[in-house]
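Input: one structure, supplied below.
Only one protein chain is missing; all other protein chains are in place.
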Amino acid sequence: MQNKTLFLTSAAAVAAATLLVGCATTPPGPTAAELDAQAMAMMKASFREQGIAKLDRIQQDLGQSACSSDKPPTEAVAKQVEAEALASIKWPTGGQYIGDWRAGERLAQDGRGMAWNNPSTDPKNNGGQCYNCHAIDKKEISFGTIGPSLWNYGKLRGVKDVTDPVSAPIVQYTWGKLWNSKAYAACSNMPRMGHMKLLDEQQIRDLMALLLDPKSPVNQ
Amino acid sequence: MADPMRIRAQMAGDKATVRVLMNHEMETGLRRDPAGKAIPAWFIQDVSAQHNGKPILTAQWGASISKNPFLQFSVKGAKAGDRIAVTWKDNKGDTRTDEATVS
Amino acid sequence: MRPIPFIAAALALALSAGAMAQEKTSADGIAEYRKMLQDGNPADLFEAKGEDLWKKARGPKNATLQKCDLGLGAGVVKGAWVQLPRHFADTNKVQDVESRLVTCMETLQGFNAEELIKTPFGSGEQNNITALATWIAAESRGQRFALPQNHAEEKRFYELGKRAFFFRGGPMDFSCASCHTEAGKRIRLQDLPELTKNPGDGVGFAAWPAYRVSNGQMWGMQLRLNDCYRQQRFPYPGFISDVTVALSVYMGVNAKGAQSIAPSIKR
Partner (left out) sequence: MLNRRTLLTHSTKVAALLASAGLLPQFAHAAYNAAAFEMKTMAELVKLLGGSAPIESKDVTITGPDIAENGAVVPVGASTALPGVKRLLILVEKNPSVLSAAFDVSDSVDASFTTRVKMGQSSNVYAVAMMGDGKVLFAQKEVKVTLGGCGG
(Lines give C-alpha, C1' and ligand atoms only; values in the text may rest on other atoms or scores of the structure.)
Protein backbone atom coordinates (compact mmCIF):
# COMPACT_ATOMS: atom_id res chain seq x y z
CA MET A 1 0.00 0.00 0.00
CA GLN A 2 2.85 2.25 0.94
CA ASN A 3 4.55 1.39 -2.32
CA LYS A 4 1.47 2.18 -4.29
CA THR A 5 1.12 5.59 -2.69
CA LEU A 6 4.71 6.42 -3.39
CA PHE A 7 4.33 5.27 -6.97
CA LEU A 8 1.20 7.32 -7.46
CA THR A 9 2.64 10.46 -5.93
CA SER A 10 5.87 10.21 -7.87
CA ALA A 11 3.90 9.53 -11.03
CA ALA A 12 1.92 12.69 -10.33
CA ALA A 13 5.13 14.64 -9.81
CA VAL A 14 6.59 13.34 -13.07
CA ALA A 15 3.38 14.21 -14.91
CA ALA A 16 3.42 17.72 -13.49
CA ALA A 17 7.06 18.16 -14.46
CA THR A 18 6.40 16.95 -18.01
CA LEU A 19 3.58 19.42 -18.47
CA LEU A 20 5.71 22.35 -17.43
CA VAL A 21 8.91 21.33 -19.14
CA GLY A 22 8.09 23.33 -22.28
CA CYS A 23 8.08 26.68 -20.51
CA ALA A 24 10.98 26.38 -18.07
CA THR A 25 14.71 26.02 -18.53
CA THR A 26 15.21 23.71 -15.54
CA PRO A 27 12.65 21.03 -14.78
CA PRO A 28 10.77 22.44 -11.79
CA GLY A 29 9.83 20.30 -8.84
CA PRO A 30 6.33 20.14 -7.45
CA THR A 31 4.77 23.43 -6.33
CA ALA A 32 4.29 24.22 -2.66
CA ALA A 33 0.58 23.43 -2.93
CA GLU A 34 1.33 20.09 -4.57
CA LEU A 35 3.82 19.26 -1.82
CA ASP A 36 1.22 20.17 0.81
CA ALA A 37 -1.21 17.71 -0.76
CA GLN A 38 1.49 15.04 -1.08
CA ALA A 39 2.45 15.51 2.57
CA MET A 40 -1.15 15.02 3.68
CA ALA A 41 -1.39 11.86 1.55
CA MET A 42 1.88 10.65 3.07
CA MET A 43 0.60 11.20 6.62
CA LYS A 44 -2.55 9.22 5.83
CA ALA A 45 -0.63 6.36 4.23
CA SER A 46 2.15 6.10 6.82
CA PHE A 47 0.17 5.63 10.03
CA ARG A 48 -2.00 2.80 11.27
CA GLU A 49 -4.15 2.64 14.39
CA GLN A 50 -2.70 1.04 17.49
CA GLY A 51 -4.59 0.47 20.73
CA ILE A 52 -6.38 3.65 21.79
CA ALA A 53 -4.57 5.73 19.15
CA LYS A 54 -6.98 5.74 16.21
CA LEU A 55 -6.42 7.30 12.80
CA ASP A 56 -8.75 10.23 13.56
CA ARG A 57 -5.83 11.65 15.53
CA ILE A 58 -4.21 12.79 12.29
CA GLN A 59 -7.37 14.50 11.07
CA GLN A 60 -6.56 18.07 11.95
CA ASP A 61 -8.98 20.65 13.25
CA LEU A 62 -8.68 24.30 12.20
CA GLY A 63 -6.23 25.23 14.95
CA GLN A 64 -3.99 22.24 14.33
CA SER A 65 -3.75 22.81 10.60
CA ALA A 66 -3.29 26.58 11.07
CA CYS A 67 -0.29 25.91 13.32
CA SER A 68 1.38 23.25 11.15
CA SER A 69 4.07 25.22 9.38
CA ASP A 70 7.19 27.20 10.17
CA LYS A 71 5.17 30.36 9.66
CA PRO A 72 2.42 31.53 12.01
CA PRO A 73 -1.16 31.70 10.69
CA THR A 74 -2.57 35.00 9.43
CA GLU A 75 -3.96 37.28 12.12
CA ALA A 76 -7.51 36.62 10.94
CA VAL A 77 -7.12 32.86 11.23
CA ALA A 78 -5.41 33.18 14.61
CA LYS A 79 -8.26 35.36 15.88
CA GLN A 80 -10.81 32.82 14.66
CA VAL A 81 -9.00 29.93 16.37
CA GLU A 82 -8.80 31.91 19.61
CA ALA A 83 -12.46 32.97 19.51
CA GLU A 84 -13.65 29.40 18.88
CA ALA A 85 -11.42 28.13 21.68
CA LEU A 86 -12.68 30.77 24.12
CA ALA A 87 -16.28 29.88 23.29
CA SER A 88 -15.52 26.19 23.91
CA ILE A 89 -14.39 26.64 27.51
CA LYS A 90 -16.60 24.88 30.03
CA TRP A 91 -16.57 26.84 33.25
CA PRO A 92 -16.61 24.83 36.50
CA THR A 93 -19.86 23.47 37.83
CA GLY A 94 -21.15 25.61 40.68
CA GLY A 95 -18.32 28.11 40.23
CA GLN A 96 -16.02 25.77 42.16
CA TYR A 97 -12.55 26.55 40.76
CA ILE A 98 -10.20 25.24 43.41
CA GLY A 99 -9.48 21.65 44.50
CA ASP A 100 -6.66 19.99 46.43
CA TRP A 101 -3.10 21.10 45.66
CA ARG A 102 -1.70 17.76 46.85
CA ALA A 103 -3.69 15.93 44.19
CA GLY A 104 -2.63 18.69 41.78
CA GLU A 105 1.05 18.08 42.50
CA ARG A 106 0.61 14.35 41.84
CA LEU A 107 -1.09 15.15 38.52
CA ALA A 108 1.59 17.68 37.59
CA GLN A 109 4.26 15.01 38.15
CA ASP A 110 2.44 12.36 36.14
CA GLY A 111 3.33 12.30 32.45
CA ARG A 112 1.22 9.34 31.44
CA GLY A 113 -1.83 9.09 29.26
CA MET A 114 -3.27 8.96 25.74
CA ALA A 115 -0.35 7.10 24.13
CA TRP A 116 -0.99 3.93 22.13
CA ASN A 117 0.40 1.80 24.97
CA ASN A 118 -1.98 3.28 27.54
CA PRO A 119 -5.04 1.18 28.33
CA SER A 120 -7.81 3.76 27.96
CA THR A 121 -8.55 7.38 27.13
CA ASP A 122 -10.36 7.87 30.45
CA PRO A 123 -8.96 11.04 32.09
CA LYS A 124 -8.61 9.01 35.29
CA ASN A 125 -5.65 7.29 33.63
CA ASN A 126 -4.02 10.54 32.57
CA GLY A 127 -1.52 12.79 34.25
CA GLY A 128 -1.25 16.54 33.72
CA GLN A 129 2.42 16.22 32.60
CA CYS A 130 3.03 19.78 33.75
CA TYR A 131 6.63 19.27 34.92
CA ASN A 132 7.56 18.06 31.45
CA CYS A 133 7.49 21.70 30.34
CA HIS A 134 7.24 23.90 33.46
CA ALA A 135 9.12 24.54 36.67
CA ILE A 136 6.41 24.46 39.37
CA ASP A 137 7.35 23.50 42.94
CA LYS A 138 10.98 24.52 43.41
CA LYS A 139 11.73 21.28 45.23
CA GLU A 140 11.33 19.35 41.98
CA ILE A 141 14.61 19.80 40.11
CA SER A 142 13.54 17.66 37.15
CA PHE A 143 11.44 20.15 35.21
CA GLY A 144 11.16 21.23 31.60
CA THR A 145 11.64 24.68 30.11
CA ILE A 146 9.33 24.75 27.08
CA GLY A 147 6.75 26.65 29.10
CA PRO A 148 7.34 29.48 31.59
CA SER A 149 8.14 28.83 35.25
CA LEU A 150 5.02 28.57 37.38
CA TRP A 151 6.87 28.95 40.69
CA ASN A 152 4.95 31.45 42.87
CA TYR A 153 2.24 31.56 40.19
CA GLY A 154 -0.51 32.78 42.52
CA LYS A 155 1.74 34.81 44.81
CA LEU A 156 3.28 36.83 41.96
CA ARG A 157 -0.22 37.64 40.74
CA GLY A 158 -1.27 38.83 44.18
CA VAL A 159 -3.70 36.02 44.96
CA LYS A 160 -4.16 36.04 48.74
CA ASP A 161 -7.64 34.52 48.79
CA VAL A 162 -8.92 32.59 45.78
CA THR A 163 -12.55 33.40 46.63
CA ASP A 164 -11.92 37.16 46.83
CA PRO A 165 -13.54 38.85 43.78
CA VAL A 166 -10.25 40.74 43.30
CA SER A 167 -8.71 37.40 42.29
CA ALA A 168 -11.53 36.47 39.91
CA PRO A 169 -9.85 37.57 36.63
CA ILE A 170 -6.68 35.56 37.24
CA VAL A 171 -8.63 32.57 38.58
CA GLN A 172 -10.84 32.55 35.48
CA TYR A 173 -7.94 33.08 33.09
CA THR A 174 -6.06 30.16 34.65
CA TRP A 175 -9.11 27.90 34.35
CA GLY A 176 -9.53 28.92 30.73
CA LYS A 177 -5.84 28.38 29.98
CA LEU A 178 -5.98 24.87 31.44
CA TRP A 179 -9.28 24.04 29.72
CA ASN A 180 -8.30 25.35 26.28
CA SER A 181 -4.93 27.07 26.02
CA LYS A 182 -5.64 28.11 22.43
CA ALA A 183 -8.19 30.66 23.68
CA TYR A 184 -5.30 32.97 24.55
CA ALA A 185 -2.73 31.96 21.89
CA ALA A 186 -3.82 30.19 18.73
CA CYS A 187 -0.62 28.18 18.39
CA SER A 188 0.17 27.63 22.08
CA ASN A 189 2.33 24.54 22.63
CA MET A 190 0.17 23.59 25.58
CA PRO A 191 -2.39 20.79 25.24
CA ARG A 192 -6.07 21.65 25.64
CA MET A 193 -6.51 19.77 28.91
CA GLY A 194 -10.25 20.13 29.36
CA HIS A 195 -11.38 20.58 25.78
CA MET A 196 -9.65 17.44 24.51
CA LYS A 197 -10.84 15.47 27.59
CA LEU A 198 -7.29 14.88 28.79
CA LEU A 199 -8.32 15.83 32.32
CA ASP A 200 -11.73 16.08 33.96
CA GLU A 201 -13.14 19.02 35.91
CA GLN A 202 -11.97 17.78 39.29
CA GLN A 203 -8.44 17.18 38.02
CA ILE A 204 -8.32 20.71 36.65
CA ARG A 205 -9.54 22.04 40.01
CA ASP A 206 -6.64 20.23 41.66
CA LEU A 207 -4.15 21.78 39.25
CA MET A 208 -5.79 25.17 39.88
CA ALA A 209 -5.14 24.66 43.60
CA LEU A 210 -1.51 23.78 42.97
CA LEU A 211 -1.05 27.05 41.09
CA LEU A 212 -3.30 29.43 43.03
CA ASP A 213 -3.94 28.18 46.56
CA PRO A 214 -1.88 30.37 48.94
CA LYS A 215 -1.23 27.17 50.94
CA SER A 216 0.22 25.36 47.92
CA PRO A 217 4.01 24.87 48.09
CA VAL A 218 4.15 26.73 44.77
CA ASN A 219 3.17 29.98 46.53
CA GLN A 220 5.54 29.83 49.50
CA MET B 1 23.58 -19.52 23.86
CA ALA B 2 24.37 -16.14 25.33
CA ASP B 3 25.85 -13.46 23.09
CA PRO B 4 29.56 -12.70 23.48
CA MET B 5 31.06 -10.15 25.85
CA ARG B 6 33.12 -7.19 24.76
CA ILE B 7 36.41 -7.12 26.65
CA ARG B 8 39.00 -4.37 26.25
CA ALA B 9 42.29 -4.70 28.10
CA GLN B 10 44.72 -1.81 27.74
CA MET B 11 48.03 -1.13 29.43
CA ALA B 12 48.09 1.87 31.74
CA GLY B 13 51.51 2.11 33.41
CA ASP B 14 52.43 -1.33 34.76
CA LYS B 15 48.81 -2.44 34.95
CA ALA B 16 46.17 -3.46 32.45
CA THR B 17 42.83 -1.71 32.69
CA VAL B 18 40.12 -4.21 31.80
CA ARG B 19 36.65 -3.05 30.74
CA VAL B 20 33.98 -5.68 30.22
CA LEU B 21 30.49 -5.40 28.78
CA MET B 22 28.27 -8.46 29.13
CA ASN B 23 25.10 -9.30 27.24
CA HIS B 24 22.51 -10.07 29.90
CA GLU B 25 18.95 -9.11 30.81
CA MET B 26 19.60 -8.94 34.58
CA GLU B 27 15.91 -9.40 35.44
CA THR B 28 15.27 -8.67 39.11
CA GLY B 29 12.26 -10.96 39.49
CA LEU B 30 10.35 -7.98 40.87
CA ARG B 31 8.93 -6.72 37.58
CA ARG B 32 5.67 -7.66 35.94
CA ASP B 33 4.95 -8.06 32.25
CA PRO B 34 2.14 -6.02 30.61
CA ALA B 35 -0.31 -8.85 31.44
CA GLY B 36 0.57 -8.53 35.14
CA LYS B 37 2.54 -11.76 35.35
CA ALA B 38 5.74 -11.67 37.40
CA ILE B 39 8.85 -11.83 35.19
CA PRO B 40 11.14 -14.46 36.73
CA ALA B 41 14.53 -13.42 38.08
CA TRP B 42 17.37 -14.01 35.64
CA PHE B 43 20.72 -12.49 36.43
CA ILE B 44 24.44 -13.09 36.54
CA GLN B 45 25.53 -14.34 39.96
CA ASP B 46 29.18 -15.24 39.57
CA VAL B 47 31.90 -13.43 37.68
CA SER B 48 35.53 -14.44 37.52
CA ALA B 49 38.64 -13.39 35.63
CA GLN B 50 41.88 -15.07 34.68
CA HIS B 51 45.22 -13.64 33.62
CA ASN B 52 47.11 -16.01 31.32
CA GLY B 53 45.02 -18.83 32.79
CA LYS B 54 45.62 -17.90 36.44
CA PRO B 55 42.54 -16.93 38.51
CA ILE B 56 42.79 -13.31 39.63
CA LEU B 57 39.28 -12.26 40.58
CA THR B 58 35.98 -13.70 41.71
CA ALA B 59 32.84 -11.71 42.37
CA GLN B 60 29.23 -12.34 43.30
CA TRP B 61 26.47 -10.17 41.94
CA GLY B 62 22.86 -9.58 42.85
CA ALA B 63 19.94 -8.79 40.56
CA SER B 64 20.48 -5.06 41.10
CA ILE B 65 23.42 -4.93 38.69
CA SER B 66 22.22 -3.08 35.56
CA LYS B 67 21.13 -4.79 32.36
CA ASN B 68 24.03 -5.45 29.97
CA PRO B 69 26.50 -5.21 32.86
CA PHE B 70 29.71 -3.22 32.83
CA LEU B 71 32.75 -4.09 34.92
CA GLN B 72 36.10 -2.35 35.16
CA PHE B 73 39.17 -3.54 37.07
CA SER B 74 42.97 -3.36 36.85
CA VAL B 75 45.38 -6.27 36.58
CA LYS B 76 48.79 -5.87 38.19
CA GLY B 77 51.93 -7.05 36.43
CA ALA B 78 50.26 -7.49 33.08
CA LYS B 79 51.98 -6.76 29.77
CA ALA B 80 50.91 -6.33 26.16
CA GLY B 81 50.01 -9.65 24.56
CA ASP B 82 48.81 -11.23 27.83
CA ARG B 83 45.43 -12.95 27.80
CA ILE B 84 42.58 -11.81 30.04
CA ALA B 85 39.60 -14.17 30.25
CA VAL B 86 36.30 -13.34 31.90
CA THR B 87 33.60 -15.85 32.82
CA TRP B 88 30.08 -15.28 34.08
CA LYS B 89 27.43 -17.69 35.28
CA ASP B 90 23.77 -16.80 35.84
CA ASN B 91 21.07 -18.14 38.16
CA LYS B 92 19.77 -20.43 35.40
CA GLY B 93 23.18 -22.03 35.14
CA ASP B 94 23.99 -20.47 31.78
CA THR B 95 27.62 -19.47 31.48
CA ARG B 96 29.90 -17.71 29.04
CA THR B 97 33.65 -17.15 28.81
CA ASP B 98 35.37 -14.67 26.51
CA GLU B 99 38.96 -13.61 26.18
CA ALA B 100 40.89 -10.51 25.12
CA THR B 101 44.54 -9.76 24.48
CA VAL B 102 46.14 -6.90 26.39
CA SER B 103 47.12 -4.06 24.06
CA MET C 1 36.09 51.35 52.52
CA ARG C 2 36.81 50.46 48.92
CA PRO C 3 36.09 46.74 48.92
CA ILE C 4 32.68 47.07 50.51
CA PRO C 5 30.66 48.11 47.46
CA PHE C 6 32.35 45.35 45.54
CA ILE C 7 31.39 42.75 48.13
CA ALA C 8 27.86 44.08 48.30
CA ALA C 9 27.56 43.89 44.56
CA ALA C 10 28.95 40.38 44.52
CA LEU C 11 26.53 39.39 47.26
CA ALA C 12 23.58 40.85 45.42
CA LEU C 13 24.66 39.03 42.29
CA ALA C 14 25.05 35.79 44.22
CA LEU C 15 21.58 36.15 45.69
CA SER C 16 19.91 36.90 42.40
CA ALA C 17 21.72 33.99 40.83
CA GLY C 18 20.53 31.67 43.59
CA ALA C 19 17.81 29.90 41.66
CA MET C 20 20.03 29.71 38.62
CA ALA C 21 22.85 28.22 40.66
CA GLN C 22 20.70 25.32 41.78
CA GLU C 23 19.70 24.60 38.22
CA LYS C 24 23.32 24.79 37.18
CA THR C 25 24.25 22.28 39.84
CA SER C 26 21.76 19.69 38.66
CA ALA C 27 22.80 20.29 35.05
CA ASP C 28 26.42 19.73 36.10
CA GLY C 29 25.41 16.60 37.97
CA ILE C 30 23.67 15.21 34.92
CA ALA C 31 26.65 16.08 32.72
CA GLU C 32 28.93 14.24 35.15
CA TYR C 33 26.59 11.22 35.09
CA ARG C 34 26.54 11.11 31.31
CA LYS C 35 30.33 11.35 31.17
CA MET C 36 30.65 8.38 33.54
CA LEU C 37 28.58 6.28 31.14
CA GLN C 38 30.58 7.20 28.03
CA ASP C 39 33.27 4.67 28.83
CA GLY C 40 31.68 1.29 28.36
CA ASN C 41 28.67 1.99 26.18
CA PRO C 42 26.67 -1.25 25.81
CA ALA C 43 26.07 -0.16 22.20
CA ASP C 44 29.45 -1.86 21.62
CA LEU C 45 27.70 -5.20 22.13
CA PHE C 46 25.22 -4.42 19.36
CA GLU C 47 27.93 -3.01 17.11
CA ALA C 48 29.87 -6.28 17.37
CA LYS C 49 26.71 -8.28 16.72
CA GLY C 50 25.94 -6.15 13.66
CA GLU C 51 29.37 -6.69 12.17
CA ASP C 52 28.99 -10.45 12.59
CA LEU C 53 25.54 -10.35 11.00
CA TRP C 54 26.85 -8.41 7.99
CA LYS C 55 29.49 -11.05 7.30
CA LYS C 56 27.44 -14.12 8.12
CA ALA C 57 25.65 -16.17 5.44
CA ARG C 58 21.99 -16.12 6.45
CA GLY C 59 18.43 -16.30 5.15
CA PRO C 60 16.80 -18.58 2.56
CA LYS C 61 19.61 -17.81 0.09
CA ASN C 62 22.31 -18.41 2.73
CA ALA C 63 24.17 -15.28 1.66
CA THR C 64 26.01 -12.48 3.46
CA LEU C 65 25.19 -8.79 3.18
CA GLN C 66 28.68 -7.98 1.96
CA LYS C 67 27.38 -7.03 -1.50
CA CYS C 68 24.74 -4.69 -0.09
CA ASP C 69 24.92 -1.22 -1.65
CA LEU C 70 24.37 1.40 1.04
CA GLY C 71 24.79 4.22 -1.47
CA LEU C 72 28.54 4.26 -2.01
CA GLY C 73 28.72 1.05 -4.04
CA ALA C 74 28.30 -2.64 -3.28
CA GLY C 75 29.82 -3.55 0.07
CA VAL C 76 31.09 -0.05 0.92
CA VAL C 77 30.15 0.63 4.54
CA LYS C 78 32.57 3.32 5.72
CA GLY C 79 31.07 6.75 5.15
CA ALA C 80 27.70 5.41 3.97
CA TRP C 81 25.84 6.28 7.17
CA VAL C 82 26.44 10.04 7.00
CA GLN C 83 24.86 10.16 3.52
CA LEU C 84 21.64 8.34 4.42
CA PRO C 85 18.75 8.56 3.64
CA ARG C 86 19.39 8.94 -0.09
CA HIS C 87 17.79 7.94 -3.38
CA PHE C 88 18.57 4.48 -4.74
CA ALA C 89 18.18 3.84 -8.45
CA ASP C 90 17.46 0.10 -8.16
CA THR C 91 14.41 0.62 -5.94
CA ASN C 92 13.71 4.16 -7.20
CA LYS C 93 13.09 5.12 -3.59
CA VAL C 94 14.59 7.37 -1.00
CA GLN C 95 15.75 4.97 1.70
CA ASP C 96 17.18 5.24 5.20
CA VAL C 97 19.57 2.67 6.59
CA GLU C 98 16.85 0.39 7.93
CA SER C 99 14.82 0.56 4.74
CA ARG C 100 17.95 -0.19 2.71
CA LEU C 101 18.82 -3.12 4.94
CA VAL C 102 15.35 -4.57 4.34
CA THR C 103 15.98 -4.28 0.57
CA CYS C 104 19.37 -6.01 0.87
CA MET C 105 18.05 -8.72 3.18
CA GLU C 106 15.31 -9.38 0.63
CA THR C 107 17.38 -9.32 -2.55
CA LEU C 108 20.62 -10.83 -1.28
CA GLN C 109 19.48 -13.13 1.51
CA GLY C 110 15.96 -13.99 0.37
CA PHE C 111 14.11 -12.71 3.43
CA ASN C 112 10.48 -11.67 2.92
CA ALA C 113 10.43 -7.86 3.13
CA GLU C 114 6.79 -7.72 4.24
CA GLU C 115 7.57 -10.10 7.11
CA LEU C 116 10.58 -8.02 8.16
CA ILE C 117 8.47 -4.84 8.14
CA LYS C 118 5.76 -6.49 10.24
CA THR C 119 8.18 -7.79 12.87
CA PRO C 120 7.78 -5.72 16.07
CA PHE C 121 10.75 -3.77 17.43
CA GLY C 122 12.78 -5.77 19.89
CA SER C 123 12.07 -9.18 18.42
CA GLY C 124 13.51 -11.55 15.82
CA GLU C 125 14.99 -10.06 12.67
CA GLN C 126 14.09 -6.56 13.84
CA ASN C 127 16.81 -6.90 16.49
CA ASN C 128 19.22 -7.92 13.76
CA ILE C 129 18.31 -4.88 11.64
CA THR C 130 19.00 -2.64 14.65
CA ALA C 131 22.35 -4.31 15.30
CA LEU C 132 23.30 -3.97 11.63
CA ALA C 133 22.31 -0.29 11.62
CA THR C 134 24.38 0.21 14.78
CA TRP C 135 27.48 -1.25 13.17
CA ILE C 136 26.94 0.63 9.90
CA ALA C 137 26.62 3.90 11.84
CA ALA C 138 29.71 3.07 13.91
CA GLU C 139 31.74 2.63 10.71
CA SER C 140 31.16 6.36 10.02
CA ARG C 141 31.91 7.53 13.55
CA GLY C 142 33.52 10.97 13.49
CA GLN C 143 32.44 11.74 9.92
CA ARG C 144 30.25 14.70 9.08
CA PHE C 145 26.72 14.49 7.74
CA ALA C 146 26.41 15.20 4.04
CA LEU C 147 23.12 13.88 2.72
CA PRO C 148 22.87 14.20 -1.05
CA GLN C 149 20.16 16.56 -2.34
CA ASN C 150 20.73 16.17 -6.07
CA HIS C 151 17.96 13.81 -7.05
CA ALA C 152 14.46 15.27 -7.42
CA GLU C 153 13.09 12.65 -5.03
CA GLU C 154 15.67 13.61 -2.37
CA LYS C 155 14.55 17.23 -2.62
CA ARG C 156 10.91 16.20 -2.57
CA PHE C 157 11.41 14.05 0.52
CA TYR C 158 13.10 16.99 2.27
CA GLU C 159 10.00 19.10 1.62
CA LEU C 160 7.66 16.32 2.74
CA GLY C 161 9.76 15.77 5.85
CA LYS C 162 9.59 19.45 6.69
CA ARG C 163 5.82 19.37 6.44
CA ALA C 164 5.64 16.23 8.60
CA PHE C 165 7.91 17.91 11.15
CA PHE C 166 5.48 20.79 11.61
CA PHE C 167 2.31 18.64 11.36
CA ARG C 168 0.22 19.17 14.49
CA GLY C 169 -2.27 16.54 15.53
CA GLY C 170 -3.43 14.11 18.17
CA PRO C 171 -5.24 14.82 21.43
CA MET C 172 -2.36 16.99 22.70
CA ASP C 173 -1.80 19.10 19.53
CA PHE C 174 1.84 18.06 19.37
CA SER C 175 4.16 18.15 16.37
CA CYS C 176 7.88 17.45 16.22
CA ALA C 177 8.17 21.24 16.17
CA SER C 178 6.48 21.52 19.60
CA CYS C 179 9.74 20.44 21.22
CA HIS C 180 12.47 20.85 18.63
CA THR C 181 12.41 24.36 17.13
CA GLU C 182 14.23 26.30 19.84
CA ALA C 183 17.71 25.90 21.25
CA GLY C 184 18.28 25.29 24.95
CA LYS C 185 14.88 23.83 25.83
CA ARG C 186 14.27 20.75 27.96
CA ILE C 187 11.59 18.17 28.75
CA ARG C 188 12.16 17.47 32.44
CA LEU C 189 15.97 17.28 32.49
CA GLN C 190 16.39 16.08 28.91
CA ASP C 191 17.89 18.59 26.53
CA LEU C 192 15.97 18.99 23.30
CA PRO C 193 17.96 19.42 20.11
CA GLU C 194 16.87 22.15 17.72
CA LEU C 195 16.24 20.09 14.60
CA THR C 196 15.33 22.82 12.11
CA LYS C 197 19.05 23.51 11.71
CA ASN C 198 22.37 21.85 12.48
CA PRO C 199 22.09 21.40 16.25
CA GLY C 200 25.82 20.71 16.62
CA ASP C 201 28.23 17.79 16.54
CA GLY C 202 26.84 14.60 18.01
CA VAL C 203 23.48 16.17 18.83
CA GLY C 204 20.06 15.19 17.49
CA PHE C 205 20.24 13.25 14.23
CA ALA C 206 24.00 12.84 14.68
CA ALA C 207 23.57 10.94 17.98
CA TRP C 208 21.58 7.93 16.78
CA PRO C 209 21.56 4.91 16.89
CA ALA C 210 21.90 5.04 20.66
CA TYR C 211 21.77 2.72 23.64
CA ARG C 212 18.92 3.71 25.96
CA VAL C 213 19.84 3.14 29.57
CA SER C 214 16.24 3.55 30.74
CA ASN C 215 15.19 0.27 29.16
CA GLY C 216 18.51 -1.27 28.14
CA GLN C 217 17.55 -1.22 24.47
CA MET C 218 19.45 -0.28 21.37
CA TRP C 219 17.48 2.20 19.28
CA GLY C 220 17.94 3.03 15.63
CA MET C 221 16.37 6.13 14.10
CA GLN C 222 13.28 4.15 13.12
CA LEU C 223 12.56 3.22 16.73
CA ARG C 224 13.55 6.71 17.89
CA LEU C 225 10.95 8.25 15.55
CA ASN C 226 8.39 5.61 16.44
CA ASP C 227 8.70 6.54 20.10
CA CYS C 228 8.55 10.27 19.26
CA TYR C 229 5.18 9.64 17.67
CA ARG C 230 4.06 7.55 20.64
CA GLN C 231 4.91 10.47 22.91
CA GLN C 232 3.21 12.85 20.49
CA ARG C 233 0.14 10.64 21.05
CA PHE C 234 -0.13 9.95 17.32
CA PRO C 235 -1.20 6.65 15.78
CA TYR C 236 1.53 4.16 14.91
CA PRO C 237 3.97 5.07 12.09
CA GLY C 238 4.72 2.07 9.91
CA PHE C 239 8.29 0.75 10.01
CA ILE C 240 10.25 2.44 7.18
CA SER C 241 7.05 4.26 6.13
CA ASP C 242 7.45 7.38 4.00
CA VAL C 243 6.86 9.75 6.92
CA THR C 244 9.76 8.25 8.89
CA VAL C 245 12.15 8.37 5.94
CA ALA C 246 11.06 11.91 5.00
CA LEU C 247 11.65 13.13 8.57
CA SER C 248 15.11 11.60 8.52
CA VAL C 249 15.88 13.38 5.24
CA TYR C 250 14.70 16.68 6.76
CA MET C 251 16.74 16.26 9.95
CA GLY C 252 19.74 14.77 8.16
CA VAL C 253 19.97 17.54 5.57
CA ASN C 254 19.55 20.17 8.31
CA ALA C 255 22.36 18.48 10.24
CA LYS C 256 24.80 18.98 7.32
CA GLY C 257 28.32 19.23 8.71
CA ALA C 258 27.44 17.79 12.12
CA GLN C 259 29.84 15.13 13.28
CA SER C 260 28.31 11.71 13.91
CA ILE C 261 29.06 10.19 17.33
CA ALA C 262 26.78 7.20 16.80
CA PRO C 263 26.34 4.82 18.40
CA SER C 264 25.89 6.94 21.49
CA ILE C 265 24.35 6.40 24.93
CA LYS C 266 21.17 8.10 26.08
CA ARG C 267 19.00 8.29 29.11
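Which chain is which? They are A, B and C, in the order written, and residues in each are numbered from 1.
Following the convention adopted for this analysis, contacts are C-beta pairs under 8 Å (C-beta built on N, C-alpha and C of every residue); 3 or more make two chains touch, one makes a residue touch a chain.
Worth saying up front: this structure is predicted, and the values here are computed from it rather than measured.
Only one residue in the set C:123, C:150 or C:214 touches the chain that does not appear here, and it is C:214. Those residues of chain C that touch the chain absent from the view are 26, 29-30, 32-34, 36-37, 187-190, 213-216, 230-231, 267. Residues of chain B that touch the chain left out of view are 15, 26, 28-30, 38, 40-41, 45-46, 48-51, 54-67, 69-77, 87, 89, 91, 93, 95.
The rule we apply is simple: only the chains that are shown with their structure count from here on.
In terms of Cα centroid distance from the overall Cα mean, chain C ranks first.
Taking each chain's centre as the mean of its C-alpha atoms, chain A lies 25 Å from chain C. Taking each chain's centre as the average of its CA atoms, chain A and chain B sit 47 Å apart.
The set of chain A residues that touch two or more partner chains is empty.
Not a single residue in chain C touches at least two other chains. Residue ranges of chain A in contact with chain C, taken from their complex: 2, 5-6, 10, 13, 17, 27, 29-30, 35-36, 38-39, 42-43, 45-50, 53-55, 57-60, 63-65, 67-70, 114-117, 121, 131-133, 138, 141-146, 182, 189, 191-192, 196-198.
The touching residues of chain C, counted against chain B in their complex, run 39-40, 42, 44-45, 48-49, 211, 213, 216.
Interface residues of chain B, counted against chain C in their complex, comprise 3-6, 19, 21, 23, 25, 66-68, 70, 72.
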